[in-house]
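With one protein chain removed, the remaining protein chains of the complex are shown where they sit.
Chain IDs A, B and C follow the sequence of writing; residue 1 opens each chain.
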Amino acid sequence: MIIVMRHGASEENIQKVVDFIRKKGREAHISKGESHVVIGAVGETVIDPRDFELLDNVKEVIKISSSYKLVSRIFKNEDTIIEVNGEKFGGDYVGMIAGPCTIENEDQINECARLMAEAGVKIIRGGAYKPRTSPYAFQGLGEEGLKMIRRAADKYNLAVTSEVMEISQIPQFLRYVDILQVGARNMQNFNLLKELSKVDKPVMLKRGLSATINEWLMAAEYILSGGNREVILCERGIRTFEVATRNTLDLCAIPVVKKLSHLPIIVDPSHGTGLRDKVAPMSLASVAAGCDGLMIEVHNKPECALCDGAQSLYPEQFSELYQKLKKLAPVVDKIM
Amino acid sequence: MIIVMRHGASEENIQKVVDFIRKKGREAHISKGESHVVIGAVGETVIDPRDFELLDNVKEVIKISSSYKLVSRIFKNEDTIIEVNGEKFGGDYVGMIAGPCTIENEDQINECARLMAEAGVKIIRGGAYKPRTSPYAFQGLGEEGLKMIRRAADKYNLAVTSEVMEISQIPQFLRYVDILQVGARNMQNFNLLKELSKVDKPVMLKRGLSATINEWLMAAEYILSGGNREVILCERGIRTFEVATRNTLDLCAIPVVKKLSHLPIIVDPSHGTGLRDKVAPMSLASVAAGCDGLMIEVHNKPECALCDGAQSLYPEQFSELYQKLKKLAPVVDKIM
Amino acid sequence: MIIVMRHGASEENIQKVVDFIRKKGREAHISKGESHVVIGAVGETVIDPRDFELLDNVKEVIKISSSYKLVSRIFKNEDTIIEVNGEKFGGDYVGMIAGPCTIENEDQINECARLMAEAGVKIIRGGAYKPRTSPYAFQGLGEEGLKMIRRAADKYNLAVTSEVMEISQIPQFLRYVDILQVGARNMQNFNLLKELSKVDKPVMLKRGLSATINEWLMAAEYILSGGNREVILCERGIRTFEVATRNTLDLCAIPVVKKLSHLPIIVDPSHGTGLRDKVAPMSLASVAAGCDGLMIEVHNKPECALCDGAQSLYPEQFSELYQKLKKLAPVVDKIM
Partner (left out) sequence: MIIVMRHGASEENIQKVVDFIRKKGREAHISKGESHVVIGAVGETVIDPRDFELLDNVKEVIKISSSYKLVSRIFKNEDTIIEVNGEKFGGDYVGMIAGPCTIENEDQINECARLMAEAGVKIIRGGAYKPRTSPYAFQGLGEEGLKMIRRAADKYNLAVTSEVMEISQIPQFLRYVDILQVGARNMQNFNLLKELSKVDKPVMLKRGLSATINEWLMAAEYILSGGNREVILCERGIRTFEVATRNTLDLCAIPVVKKLSHLPIIVDPSHGTGLRDKVAPMSLASVAAGCDGLMIEVHNKPECALCDGAQSLYPEQFSELYQKLKKLAPVVDKIM
C-alpha cells in the first residue's frame, strides 16, 4: 500500500501515518518527492486503505497488491484449456454450448437435444432451478428436470450444463450434470462458491450484473482456492443506464480478462442482449474479440417457451449462425 | 399488457398479434387511435413482452401489472410498524440499530454493547459471518460470534441483528438473533429468501448493489409470500460510475418506497458511503427524507477494527449524532 | 399516450384524467379491461407523462410516439450511404478513418498522412481543437492545425475529419475539413447541432458518455431537421461502473441502431477502450457485429504523442489489423 501525503503535510502528519503502519504490523518506507511525500506500507497484514484517508493531510491511498493469486497469469502463464465431451474452451479453442433456457418436459428437452446434436453441438444447456425475480413465476422442474435432461443428453451423446442455486442441490448436480453453472445473482454467494471449490467437475461462473472484472476474478479465486482449478468465466452483460437492451454486453471484458487470467472466458449473448435478433451479431462479435466459447439459447419452438422465448433462436437460425461462426474463427486464429 | 402497433401496421400484422395473445390464453382488445392501433392483452397468464417485440410492426409493448402484491400499498394501505425490544420502525417511528461491523472477540463486543446501551440504543448489530470479496480475508467467527453477541446483548438488555448468509445457518440465527439480516449480495438469493419466509422473526432485506426498487420489492415479496410479514427494507447505496464514495446512497428511494409499499425502510449510511466523516451528514439527510430507521456502525476502537473500521464512528461521535437526529426528527413529524 | 388506472380507481378518478386530457387539447379513448381501465390520449399536442402520474389512482403512463422522425427507418427504409473521397459508410460498406488523436506539428501530421495513404486509408483524422478535462492541458493548435492537416491530406489525396467544438469555428471547418465531427461532450450542445444542420458537409455525431440510444438519435434528428441529411453516428463507449477500461464499448448499439434508423453507425475503439492492446479485438468485434465503419487512432510515434498516445496504434499494428478486418468483413456480408 502507498500513502501519498498532501503538499504541505507536516512532519507530525507523516509520523502519524508511519506509526499507524507499524501498529498494523507493516514496515514504512518514506520517499520525499518534490511536491509530495510518499510512504510505502510494506508487508502482508491486512490494512483498510480508508483508515489512512481519514488521517490529516493524507492525499490519497493506493492498494497495490491484487487480491487474486491462483486465477492470475502471474501464477500460471499458459491458458487453461477445459475439455468436456470433446469440446474445448480456452487456448486456441472456441467451444459451444446451446439449448433451451428451461427444461419444460420430456418431449421438449428430447427434441432440443436431438436438434442440438444434429447441429453438431456437444454440450446442451437447460435450467432445472430458475432464479426468477417474481415468486409467482415458474421456478423450474427441479430434480425431475435434471433427470430429463440427463436422459435426453445420453441418448444423443451430449454433455449437460445447468444452473445450481443452492448448496443442498450440489449432490444432485454431481449425479446428472457435467458443468455446474453459477448464475449472475449468485456470483458473490460465497458459501456456494466455497462448496463448489471442492467439486471435481468444471464450474461456469457468470459475471454479476454489477460486478467489476476484479470482483469476478476474486469470485473465481474462491473456487480455485478450495482446489477446483476448472473454472469457465461467462460474460453475460452488465447493468447500465441504457434501456434499449436488457443488459449491456461488455465485450471488452474478453481481452481484459485474457490479459489478467489464464482461465477461459465465454459469452452468453442471449442473456446479454435479451432479444433474438441481437444474438447473431453479438455472437459473431464475441468470437471476433477472442472469446473461448459461447453459450446460446435455442428452443425447438421459441414462441411456446415457458421462459425467455424472446431471446431463444429457432433451430435453423442457430445452425446458420454456427456455420458463420466456424468461418469467422480462423480469421482471428481460433479453432471452432 | 398493451401492445402498440407501428404507424402503418397492416391488418395482417395486427391479426398476428391478436392470434398470439389468444394462443397464450388471454383476451385481445383492439382500440384504433389516430396514428396507432393499440391492443390490450387481458388476463392472468404469463406472457413475456419481448415475444411481441419480435413480431412485425410492433412498436412497443408495455407491462401494466406490477408483479408484487403483498408488499404493495394497494394490498395494505396502513404502514407496517415493526417493533423489536421496544424499538419501532415504520409509521411515525424512526428506529435505531448500532454496533460494530464484525464481532471480533468477547471483550470487544461486550464493550460495544455497554457503550450502545449507554447511548440509549436498544438493538445492537454485529457480523458473525462476513461476505468478503477475497477468500483470504477474515470470514467471521461464525456460531461462536453469535453466542458472544447474544451474551453481551443479554447483559445490557439489547436485541441483536446479524447477517445470515446461508440456509443451513438459519437454525443458529433463530437461537441467538432477533432480526435476521440479508446482505446486498444475497438480495436475489431466492432459496434463502424462501426459507426466511417461513421464519417468525423480522427480516431486514438490504438492497442489492444494482437492484432496481422494483426488484427489491419483488425480493421482499418472496419473504411475504411464504407467510413472514415482518420485513424491514434497508437502503445501503447503489453502484454507479462515481468513485469518490464506495457507493451512491439513493435517498430518494425513501419517498419512492413509502409511496409504493407499506413496509418500513431504513438506511445504512456506513456502507452507503464507506467513510466515517460522511456518516453523520447522510444520517441526518436520511431522517429528513422520511426514513423509518437507521443502522450505523460504531466501534469502541475504530482504528483497531478488523473490518471496515474506516466507516465506523467513535462512540462519542455516535452519541452526538444520535442527539442531533432526535432534535431533527420532530421537524419532519417523526418520533425518534 | 396511454394512461393505465390502478385496480379500484373510481369513476371520479377516471373522469379527472379524461378532463385533463381534453384540457390539453387531445381526445380521450377509454377501454375497460378486467383489472385495469386504460385511457388513450390521442392527438399531437405536447403532454408531459408525469402530469398524469401525479393524479389519483393513476398506475402508469406510457408515451407511445417516438420523438424522432427523419432519422427513423419508418421515414426512410433504405440505408443511407455516405461517400467521402471514395470511401463509403452504410449499406454493405464498412469505411475506415484513421490518424492521430491530435495535430501536433507539420512533420508529424505529414508523416501520419503518408503512412495512412500507404496503408490504403482515404480519410485522415486529427484534432485541432481538443476538449480537455483540465484547463491546464494542451488545447490544440486551432486553425493552424486545420491548415496543416489540409495541406498534408491534399499531398496524399486524403479527406479530413476533425472535431468542431463551437459555432464560431464552423466557417474554418468548412474551408479545411470534409467531415465535421461532434464530440461526445457536445452531443447535446443543441445550438451547435442546429448550426450544423445548415451545413452541406457530413457530420459525424459521437454518442454522449451517458446518452441513451434514443437521446443519440434525437440529437441526430436536430441535424436532419435543419436540412443536413448526412449524419454518421459514432459509438465510442459509455460510462459504467467498470474501471478496467476507460469506457464500456456498447457494441450491441450497432444492431439496435440499424433496426431503428437508416443512418450509418461506425465505432471508435480507441476512445471506447482507451488502451492500444484492446483496439484490435474491439475493431474486429465491431465489424463482426455489423458496423458501417471504424475510426482508429494511429500515430507515427505513439510514445511521443502529445495526447492519448496510449490508445494509438503503431503504423504496422494498424496495417496488420486493416488486413485482418478486410478478411473478416465478407464473412458477415460486408465490403471493406
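Heads up, the rule we're going with is that a contact is a pair of C-beta atoms (placed from the backbone, for glycine too) under 8 Å apart; a residue touches a chain by one contact, two chains touch by 3 or more.
Bear in mind that the values here come from a model prediction, so they are computed numbers and not experimental data.
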item	value
Chains still shown that are in contact with the chain withheld from the display	A, B, C
Contact residue for the chain not shown (choose from C:161, C:189, C:261 or C:319)	C:189
Which residue of C:20, C:173 or C:318 touches the chain not shown here	C:20
Touch with the omitted chain, as defined above, among A:60, A:111 or A:320	A:60
Chain not shown: contacting residue from A:40, A:91 or A:142	A:40
Missing-partner contacts on chain C, residue numbers	20, 46, 48-51, 53-54, 67-68, 131-138, 165-168, 185-186, 188-191, 194, 208-210, 215, 218, 221-222, 225-226, 239, 274-277, 303, 307-311
Where the missing chain touches chain A, by residue	2, 4, 6-8, 27, 29, 31, 33-36, 38, 40, 42-43, 59-60, 62, 64-66, 74, 239-241, 243
Touching residues (missing chain, whole complex) on chain B	210, 212-214, 238, 240-245, 248-256, 259, 272-273, 277-278, 281-282, 284-290, 324, 327-328, 331-332
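The rule is short, and it goes like this: only the chains that are shown with their structure count from here on.
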item	value
Chain occupying the middle, per Cα centroid	A
Distance between the centres, which are taken as Cα means, of chain B and chain A, whole angstrom	26
Between chain C and chain A, distance of the C-alpha-averaged centres to the nearest whole Å	30
Shared-contact residues (touching 2 or more other chains) in chain A	210, 277
